[in-house]
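Below is one structure; the comments refer to it alone.
Shown here: the complex without one of its protein chains, the others still in place.
Note that the chains take the letters A, B and C in the order they are written out, and that residue 1 is the start of every chain.
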Amino acid sequence: MMAGIWIFAENREQTLELINAGWNLADELGVNLVAFALTEQLAQEYIKYGTDEVLLLPPLTQEQPLESYVPVIVEAARNADPDVFFIGATKRGKEMATRIAASLNTGLATECNAFALDQEKKLLVMERMIYGGKAVQKVVCTTRPQMATIPARTFELAPLQEAKEGKIIRLTAAPPSPVKIINRNSKVQEAVDITEAKIIVSVGRGVEKKEDIALAQELASILGGTVGCSRPIAEELHWLPEEVYMGISGKKVKPDLYIGLGVSGQIQHITGIRDSKIILAINRDENAPIFDAADYGIVGDLYDVVPNLIKAFSNVLKI
Amino acid sequence: MKRMSIEQLLGINKFAVDDAEAHIVLKKDICATCADKPCTFSCPAVLYKIIDGEISFDYAGCLECGTCRTVCPKEGAISWKYPRGGFGINFRYG
Amino acid sequence: MEEEKFDVIIVGAGPAGSTAAFLLARAGLEVLLIEKGITPGSKNMFGGRMYSHALHKIMPNFWEEAPVERPVVKEILTFMNGSQSVSMDFQDVHWGTPPYHSFTLLRADFDAWLAEKAEEAGAMVACGIRVDELLIENGRIVGIQAGEDRMLADVVIAADGVNSLIAQKAGLCKKFSPKQVATGAKQVIQLSEETISQRFKLSGNEGVAQLFVGDCTKGMHGGGFLYTNKSTISLGLVVSAEALQHNQYKIIDLIEDLKENPHIAPLLEGGEVVEYSAHLVPEAGLNMMPQIFGDGILVAGDAAGFVLNLGYIVRGVDFAIASGEAAAKTVMSAKVNNNFSKQGLSKYQQFLKEGFVMNDLETYRQAPQFMANPRMFKAYPQLVTGLMSKLFTVDGSPPVRLMGKILGQMKQSKIGLTQLAVDGLRGARLL
Partner (left out) sequence: MKILTCFKWVNDEADIKVAANSHELIFDRVGYKISDYDRNAIEEAVRLQEQHGGSVAVVTVGAPAAKQSLKDALSRGPGKACFINDPSFVNLEPSQTIAILADALSKQEYDLIICGEGSSDLYAQQVGPGLAEKLGIPCATNVNKLTYNEGNKEIIAERKLDDCVEVVTVPLPALVTVLPDINAPRIPTLKQVLGAAKKPVENVTLDALGQNYEPRLQTISVLGATMERRHLKFGTEPADIKVIIDALLKEGILA
């Protein structure tokens, strides 16, 4: 009976994260860890990070979108009958995972942020958010392969295993796709991708005027952090670009420190910042819901508190 | 039972905020001529506040009762309508 | 685009509007009922109780299918003054059996059900639609406009509630003044069904209606109320808008004080607030009644000020239902001789007289002035609680017989005998 823990992600970092996640699972189940690679060089690299077998996907033509690989992957999976198939939860990854699951007539858990192996039943108990972040759903997939898409940075990168050996199998080229790319322009990337930022100063509706964002900017720059916001600031007031609004339908961030200035703390926003290590909230209203989600709360007017914070941080950090 | 603030109480309710059209609009110049501003203490949702000397009002938590429109002494200061169909407060009990 | 035409367009799916729509649709007329809320009832709130007689007459044994909360079997009147309170507790167990004297209700459920009955009877119900304008041709109401859409009808029934914007657009009335309306605010507090029944000493699904007068409104013209629903309690206050206008008290603080009041707090212990709502309530009865019919238009329910508040009794929903019924009868009779002019619709007043609406409003015509007497909300509650305190206190102080206690308390409350007699008689004559 063929088996294996399969990994696919459209970029190197996420592949290494999923390799890390799949490695001990493969170990526990005593099966191979298999990863897809888009280039020969990445294939070699993935082996060094603990993969037993790499399935190399031949390069695509200019007009073939990434999703053109779906039939090739489905074919490979039908032959190998893997136990588990993790796919990086990028927008393309989620589409591919769904179409692969549909072709293999199996279940798929979207955007799982944790899983645990039920040893005797060999079933993965997967956890994901539902109802806009209000609840956590635990699911199991009773068919094979057990599929899940996993967001970036849910797991650390896999450790290097210099001595690891593995084989590379070259798969057939992706068939011509009815969907053809006629243009692609990379979005102008923010200076710092907010999902990468270690420290985030978040602007909420308590900030009264667009000019006051400078206050948040100053605090962020002293701490080497970046400025983000809640949905209304970006989508309604357009004071900040959509790329920096954090929430269930915005960005999910995992900073060491999140400082909320006048952020009320609606559930949809909390869901985006839930994984911050430390949350410091400043709000005039002591009953604002943000305080229920905060480690440290300052009840007061951000226009008095923030200048003091800036002064205090400056001399502590000797700037 | 623990004492609750107006923000907490309004937070329990269900509102469909109409981002496109404010159903209550103030003429702040007329409000400025109003001495005691009864709206600031009569409104059951405490939506009328005085911020650095000027009346400030947010229609997002409005319970659509009509008290402000009734107690306002200055003709023409408040243009009062119900929110557009389906927007505004939505009582689950009533 | 030729406009669609209905026999009658009703604005507002509250008790008045839905009752009219139900009766007219059942009589085979083309009825359009327009509600601005997402569902009928989602914009409506009230104290908490409906007297059954009006609806029972139209839909016999409605309680067998209507979403009602508890049949009220116990009426409590409580005078409050700081640490003291005096309650008069009246109970009639028969009210717990059909035809059930009155029910506590939750409007989100009840209004939705009533509107559904109208829809089942054949009325077209359009929710989530705000009526912006009336269509008026040489002084006659010929339809309504909602956004860009215009709809024609022989007659429009304005049942759009106490702010009655439609009646004002028809020129039938001016905005109600602060004297004529009161602001009611309420919290719905969740407790288990058993806890409520135990704490109010009720058996089965019976309910309590309790009214408070005294320092809960800080001397302002108004009062508190508590109604027990199945597994929630409606607790709130009604304060005259004029009093709110001239005092610095916020009604939200008064309710929070009420919840912490020593006489009430034990009843709410462990409860969770699940809703905060507010609405205006007509207070002036007949004196605020606008012109309730015009060319092609009738006004029903709160929009016509049809609410009776005698202090110890507050009736709104039964008046709304009865006025909806009278409006429906008026439209049917106008349809017979195809005359929807003001004259054709003048029968509305006669139909209201045949029912209880006009009789009760006229009988208690001067109640509002009497109720506005400030002594009602400060002096008399103190008088009652003070007297009872003298009656029951044993602390070794010199004995005083009953008459002495009464006169002593009256002096203390600065109320003269004649004053008390006059108020007493007037109250008895007017309420």
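Rule of thumb we're sticking to: a contact is a pair of C-beta atoms (placed from the backbone, for glycine too) under 8 Å apart; a residue touches a chain by one contact, two chains touch by 3 or more.
Computed from a predicted model, the values in this text were never measured in an experiment.
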Task = Taking the complete complex into account, tell me which visible chains touch the one left out.
result = A, B, C
Query = Which residue, A:177, A:230 or A:264, contacts the hidden chain when the whole complex is considered?
reply = A:177
Ask   = Which residue from C:8, C:32 or C:303 sits in contact with the chain not drawn here?
value = C:32
Remark   = Touching the hidden chain, out of C:114, C:127, C:191 or C:376, is C:127
Touch residues of chain B, complete complex, unshown partner = 14, 84-86, 90, 92-93
Inquiry  = Residue by residue, what part of chain A touches the chain that was omitted?
reply    = 65, 70, 90-92, 94-95, 98-99, 101-103, 105-111, 125, 129-143, 177-187, 189, 199, 223, 235, 242, 248-249, 256-257, 270-271, 274, 277-280, 286, 291-301, 304-305, 308-309, 312-313, 316-317
Remark   = For chain C, residues touching the missing partner are 4, 32, 34, 39, 124, 126-129, 146-149, 151
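Assume only the chains that are shown with their structure count from here on.
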Query = Mapping chain-to-chain touches, which pattern fits: line, ring, star, complete or other?
reply = line
Message = With centres defined from CA atoms, tell me which chain sits nearest the overall protein centre.
response = B
Query = Using the average of all C-alpha atoms in each chain as its centre, how far is it in Å between chain A and chain B?
reply = 41
Ask   = At what distance in angstrom does the C-alpha mean of chain C lie from that of chain B?
value = 23
Key: CA centroid of chain A to CA centroid of chain C, Å   = 54
Request  = Would you pick out the residues of chain A that each touch at least 2 other chains?
outcome  = none
Key: Multi-chain contact residues (two or more partners), chain C   = none
Message = Taking the touch rule as given, give the residues of chain A at its contact with chain B in the complex, in rising order.
response = 236, 285-289
Request  = Using the touch definition up top, name the residues of chain B that touch chain A in the complex.
outcome  = 4-5, 7-8, 11, 19
Remark   = In their shared complex, chain C is touched by residues of chain B numbered 1, 3-4, 6, 9-10, 12-13, 16, 38, 41-42, 44-46, 63-67, 69-71, 73, 80-86, 88-94
